[in-house]
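All protein chains but one are shown in place.
Chain IDs A and B follow the sequence of writing; residue 1 opens each chain.
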Amino acid sequence: MSTPTPPRTELDADLGGIEAAEEPKAKRVKKRLTSRGATAAAIVIAILWTIPTFGLAISSFRPEREVKTTGWWTIFENWGWTLDNYNTILFESGASSASLGSYFVNSFVITIPTTIFVLALALMAAYAFAWIPFRGASWLFVMVFALQIVPLQMALIPLLRIFNYDWIDISGTFAAVWVAHTIFGLPLAIFLLHNFISEIPRDVMEAAKVDGSSHTQTFTRIVLPLSVPAIASLAIFQFLWVWNDLLVALVFSGGTVKTAPLTQRLAEFAGDRGSDWQLLTAAAFVSIIVPLIVFFSLQRYFVRGLLAGSTKG
Amino acid sequence: MNRRFILPVTALAVGGLVLAGCSGGSDDESSSGASGGAMAEGCDAYADYGMHDGETVQVYSTIQEQEADDLVTSFAQFEECTGITVDYVGTQEFETQINVRVEAGDPPNLAIIPQPGLLQRLVEAGAVMPAPEAVEANVDEFWSESWKAYGTFDDTFYAAPLMASVKGWVWYSPTDFADNGYEVPATWDEMMALTDEMAARSADNPQYRPWCIGFESGDATGWPGTDWIEDIVLRQSGAEVYDQWVAGEVKFSSDEIKEAFDTFGEIALNADYVNGGFGGPESIISTSFNDGGLPILDGNCSMHHQASFYEAQWPEGTTVAEDGDVWAFLTPPMAEGDPAGVTGGGEFVAAFDSDPATVALQTFMSSDTWANERVSLGGVISANTGLDPANASSPIGQAAIEILQDPETVFKFDASDLMPAAVGAASFWTGITDWVNGTRDTDDVTSFIDSTWP
Partner (left out) sequence: MMSTLTVPAMQLAGRNDNFWADAGSKLGGAAVAIVIFLAVVGLLMFFADRAPKKGRDFIQLTLFVAPALVLLATGLIWPAVQTIWQSVTDRDGTWVGFDNFQVVFTDPTMLTVLRNTVIWVLIVPVASTAIGLAYAVFIDRSKGEKVLKSLVFMPMAISMVGASIIWGFMYTYRAEGFDQIGFLNQVLVWLGGTPHQFLNVPPWNTFFLILVFVWIQTGFAMVVLSAAIKGVPAELHEAASLDGASGWQRFWSVTVPWIRGALVVVLTTITIATLKVFDIVRTMTGGQFETSVIANEMYSRAFRLGQPAIGAALAVVLFVMVIPIIVYNVRTLRQHREVR
C-alpha cells in the first residue's frame, strides 16, 4: 500500500494517551489548514443541522393554539410560552397507560444490560477473530460481517418462536428483549471492534505471548485496557441504537405497560395525536434527553475513539 | 388515578339486570369459585364468570389513548369480581404484529380485530379458537344475523362483534346552515345543488369551500376516500352489487365502481368544492383525517363526510347536537325512497386459547353488560341490541345506535375491511390517494386496483 505507515511507537502512544493530540506543533499546523471559508461552511452546516431540533424545542414550549396556527419562527410576534405540554406528556396517565416515568425506567432496563452484553460478547469474539489463529477464522469473520444485512424484521418470527419453547419461555419479559437486542447488535459490534483490536501492534501481543500469557490473560491485561476508547465509543452507539429501537421491544416484550420502552409511547403519541404538534414536540424532546446526556458524558472518548486504530488502508 | 372505584353506578345497575342471557352451560365449570369469600361488592352481575384469582388475560388491539383508557375502565369491575387481571396492549402496529405473534406461536389471549378480512386470515392460519358456547349464545341473543356472519367462517362461529360505528355521516354546522338558509339535503342531487350554492361563498372568503376532506392517516392514508366510494356504491348500485364487489365478482373496473369514482370526483376533484380551510384538491392527501372536519368550526367549510367516531375529534367544548355547534346527517340516497343503506365498521374479539379466564373475559365482552358499561363511558357505540341507546354519551351516538338497531336498515360492512388485505388495506388506499393526487385517472386507478386482487 502506498499509504504512509506511522512509526510503531507513535501508535502506541495514541492508543494509550487519549489527550495526546493536543501538542503545540499540531496546533500550529492546524492553524494554517483552517481558513475562514472553512469555518463559515462549518457554521452553515451546524446551523442547518440544528434548525429542525431547534424548532422542535421552541414549539414544545408553545401553547397549542399558537403551535397549530403559526410557525415557531414567529415566536416574537406570537409571544407565548407554556409548560402545559410537558405537564401533559410527563404526568398524565390513563387506565391503559402509565406516566412517562415508567417508560423511562423500562428503556433503561432494556438498554443498559443489552449494551453490556453486546460489548462483552463482541469484544471476546473480535479478539478471537483478530488474534487467535484457527482454521476458518477469516471465513467465519466474513460471515459474521455479512449477517449485518439480515433484516431484523425477518428474524422476528423464528426468534420469537424459539423464545416460546417451553423450556425457554421468556417471550414477554425483559430477558427476551435483551437476548434479541444482543443478537441483532453483535454483527456490527464485532465488525467495528475487530477493526480496532486487530490494529494493536503485533509486537505488543507477541511480547505478551513470550511472557507466557494465555489468551484470557492477554485479553484481560492488554486488549481490554488498550480498547477503552473503542469500547466507550461503541457503548455510546449501542446505547443509542437500543434506546431508540421500537420494533424489537414491541415484538419481544409483548408491548405491555410493564415492559414497553419510551419509543413505544412516543409512537403511540405520534400515531394517535398525529396533529397535536404541541404534544408530539414535547414528547420527542423528552425522548432525546437521555441519549444526549450519554453522548455528552462520553464524548471525550471520541477524540481517540472508535477506529482510531484502523487508520491504515 | 384510582379509576376502579369511580365506575358509574348506573352502569352497575344496568349490569345487574341483564345477565340472564349469558348463563350458558359452558362456563359452569369456571363459576364454582363464585361462592368464595373474595367476592367484592356489586359483583352479583359477574357471578357467572367465576373466580379466577391471579389469572392474567392479555388483550391485544389497535385501540389507544382515551379510547383505550375507557376500554380498560370498562373491565375494572369485571377484574374486581373475577380476580382476573386484564393486561391491555394497544399498538398501531397491531395489524402487523398480530400476524407475527400468531405465526411465532406467541399470540395474546384475546385480540380485538378491526377487519373481518384480517380475522379470516387468522382463522385460516388455524390460530383462532371457535367461539365458546356462552359467547355464541350472547351473540345469538344480542346481534343480528349479518353481524354474526362477519365472525363466521365455513359455518363455524369464531369471533363476537364488539364495538361498531356508522359511516357515511356528513358533518355540518347547524348554525351555518340556519344562517345561510340551507336545508339538509334529502337526495344526492339536492346535496350537489346545495354544494353548488355554497361554492359561491368563496368569493367573500377565499379559503372557503363547501367540502373539507382529509385523507392522511399514516400508513393507512386514503381510507377516508374508500369510505366515500363505498357509500356511493351502496347508494348508486345497491346492496347486491356491493356484496359482489366485496367478493371480487364485480371488478373495480366495472361500470358501477367507475361511476362511483366519477361521482365522488365531482366533489373531490373540483377545486371549487374542496378543500375548505386547507387549499385545493391537492391538499386532501396531506390533511390528516383528524383535522379534516375542523374548518367547519372556523366557517371555512360547510360539510365533512366521516364516520360517527369523528365525534371524538371535535375540540373540547364543541357541542355535538342537532341544535349545537356541529351535527351530522347521513349521506342521502341517490333518489327519494331508495332503501336506507348505511355502511359501517366494527371490531371482533378473537380468542387464541380456551383457558377459563380467557373464556370468561371473552364472554363478558360479548354481553350486553359490557356493551352498556363501555358505551356509557362515551365515545363509542355498539350494535349489541341489549344496549340501551340512552347510555350513549351523545346524541350522535344515540342516533347511530338507533340506526344500527333498526331492523329496516340495510347495514353493509365497510367494503375495504372485507376485501383481501392486498386490496382493502393497500391498493385501494394508495389507489385513491393517487387518484385524488391526480397521478392516476379513474380508468387507470380501477384497473390498477384490479391488478392487485390476489
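What to note about this one:
Here is the rule we use: a residue touches a chain if its C-beta (ideal position, glycine included) is under 8 Å from a C-beta of that chain, and two chains touch if they have at least 3 such contacts.
Given the structure is predicted, the values throughout are model-derived calculations rather than measurements.
Partner chains of the missing chain, restricted to those shown and counted over the full complex, are A, B. Only one residue from B:Q66, B:T96 or B:N270 touches the chain missing from this view: B:T96. Residues 1-5, 54, 56, 72, 76, 79, 85-87, 95-97, 99-100, 121, 206-207, 218-222, 275, 278-280, 282-283, 285-286, 420-422, 425-426, 429-430, 433-434, 437, 439, 452, 454 of chain B touch the missing chain (whole complex, contact as defined above).
Methods note: only the chains that are shown with their structure count from here on.
Against chain A, in their complex, chain B makes its touches with residues 1, 3, 58, 60, 64-66, 68-73, 76, 87-93, 97, 100-101, 103-106, 108, 216-218, 288, 290-291.
Interface residues of chain A, counted against chain B in their complex, comprise 93-97, 156-158, 160-161, 163-164, 171-172, 247, 250-251, 254-257, 264, 267-268, 271-275.
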